[in-house]
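A single protein chain has been omitted; all remaining protein chains appear in their positions.
Naming follows writing order (A and B), and every chain is counted from residue 1.
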Amino acid sequence: MDCVVTGGNVKVLAKAIHSLSRIGDELYLEPQEDGLALRSVNSSRSAYACFLFAPLFFSRYSTPSGHAFRCKMAIKSVQAVFRSLASLEKTVEKCHIELDGQKNRLTFALHCKYGLLKTHNLSFQDSESLQAVFDKDSCANTLRVQPRVLVDTVVHFPLSLEEVTVSLSDERVWFRNHVEDEAGNSQSKAMLTEMCLASDEFDHFAVQAQNSITFCLKELRGLLVFAESTGLPISMYFDEPGSPVVLSVTDSVLEVNFVLATLSDDPSLRKNNTKRNKAYQGKKQNQAASPPPPDDFLNDDMDSYLIAMDTSIAPGTSAAGPPSPPSANHTYSHQPAVACHRTRPHSEDEEEEEEQETDDTERPPNKKFRSLFFGSVFATASQMTNQTVTSQEVLASDSEDDTQTESP
Amino acid sequence: MPLSTQSQADEGQYTLVASLDNARNLSNILKAITFKDHAIFSATPNGLKVTVEDNKTLQANAFIQAEIFQEFTIREDSVGFQVNLTVLLDCLTIFGGSTVPGVTTSLRMCYMGYGYPLTLFLEEGGVVTVCKINTQEPEEPIDFDFCSTNVTNKVILQSESLKEAFSELDMTSEVLQITMSPSQPYFRLSTFGNSGNAHYDYPKDSDMVELFQCTKTQTSRYKMSLLKPSTKALALSCKVSVRTDSRGFLSLQYLVRNDDGQICFVEYYCCPDEEVQEE
């Protein structure tokens, strides 16, 4: 492979790599006929991201036709090439990327102002194809929104927050922080935040299934950094809880897909979900009465309440008297954080037969099941709760030794 | 001013008195050489030299000429002592080391002689701070014997261009390799890290290169950990002169312009990494 990136596109490429670094530790690089694919997947396989830069993105793009070549390397080392993001635009005039399969060397040459030439020779490992399978078009819900709207939304959530829940009605979208209901006490101390957006804030709003999904916020933030810098809208495709959500950014020379696992709904809670959907529908018919908190801004009296004060419970424990049944909204956040649904494994251009998985709705996560499939790969990631399975080949190559290859 | 009244009584007893209207003119340049606590101060009628060393392989010197000070009185040919540099810097910036124009800390630095503390009187906005820093007997600084007649290669660059390179250095590399040559690649910085190697090449006719005097191709490696502290000096400086001698010793001279536009110098000497044989 031999390609050249110039001008503002150098920064786009750099931003893409920084964005991918929010996903995983390794960068999978694959020069394809239809462009350069940069991918990453997280250690628990619950998040996958792919940036495909079309040949037109480059001022020169050539790949040896006929034989597929793929490699992977530590994403940190590629990030280091583009370390000074801020000054990149001012200093770098041209970036030349060259892949030498014989020497196992990927070279980034940055031609900078004042004739300074920065050459980074990175070692890499061969890798199999990394592909997540998803079908955006068959998703029941499709939203498209300017990145600024999402940036202004996630800013309300603490950086430490891991997961966010997105709920849909015909006319609105709610973002809430997802709090795990492990120890009842610690849960009660967590601040709950909820943000409501009206459908007309979206460029496109097509909702067929009014449901809620919960996914990791970190990756969304990663994509937002990229989308905001390029000013491209973000599309969001999803179905029911447990099925992955796909976040996409596209333009004529670029296609970005983030595939994130979502928490599966416990069957016992599905009822609640339905109830809540009904509540939403009810609200539609009668805008004034609004049962879920998102609208409580408009009617204060309903949620002001009396606390019986004669119980003399010391502070520290809850002195609020017997807990009243939680509202439908918060019941949702009590659901177990168990990932039970996986995207179907997929092998691209490979003969290996993929194992068919059945939905596993038990909790706690079935570790036996996992170790069977992922073997040593998951030795260090056993606490992970949700995963998207990518192709088997990836897993195989991942179990190789670490990438401490010697420099030439 | 409390500053003057407090010190005048003792005036005659001090062997060294140095005053600055702006303490930053001293604190800034000392920051450029702060990588170890112990600093050797040696004062002569020409000015003040402050030396910091690491393990006989690295030495940094800051020179503040007598003219930089508003008052520089020395009653002996040379006065020497050793103090904790980190403590001295905290004292010099006691009022925050403000960079706001018009807000400056004035300094009067006095030393009575062996066994006495280094006394600082600092004043800003009518508030006075008195610091007494304990001193020790000075050690003899190492002589790196870096002689300009033995210099094989010399390049002077605008600091700006090296700052970027130093901020991006691959710290997983144990060494920084410097190549200077009359032919390509002229001036090259290389690192060899976990994930690969990197080369930064500066053409000799770059606008960033002010002087290029290379007589032979020379490649030497220096421990990254030793060169890292020099980044502080680089950050403050406007020009840097990179020299190597026939033994592969490295001299980095930084030209630092202070708040008042006066020029001071900081100099780093570094031994080449022993494990690499000379080319």
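Worth pointing out:
In this section, a contact is a pair of C-beta atoms (placed from the backbone, for glycine too) under 8 Å apart; a residue touches a chain by one contact, two chains touch by 3 or more.
Just so we're on the same page, contacts and distances are computed from a predicted model.
Within the choices "Checkpoint protein", "Exosome complex component MTR3", "Elongin-C" or "Ribosomal RNA-processing protein 43", the name that UniProt assigns to the complex's undisplayed chain is "Checkpoint protein". Looking at B:S42, B:T93, B:S181 or B:T231, the residue that reaches the missing chain in the full complex is B:T93. Although one chain is not drawn, the whole complex shows that of B:I133, B:L189, B:C214 or B:L252 it is B:I133 that touches it. Of A:Q79, A:Q125 or A:T193, it is A:T193 that touches the chain left out of the display.
Where subunit A meets the missing chain, the touching residues are 152, 155-156, 158, 171-172, 187-198, 200-201, 293-297, 300, 303-307, 309, 311-320, 323-324, 326-327, 330, 333. The chain not displayed touches subunit B at residues 2, 84, 86-87, 90-91, 93-96, 124-134.
Criterion: only the chains that are shown with their structure count from here on.
Across the interface of their complex, subunit B is touched by residues 73-74, 76-77, 80, 83-84, 87, 91, 105, 114-123, 403-404, 407-408 of subunit A. Interface residues of subunit B facing subunit A in the complex, by the touch rule stated above, are 161, 164-165, 167-168, 170, 192-203, 205-208.
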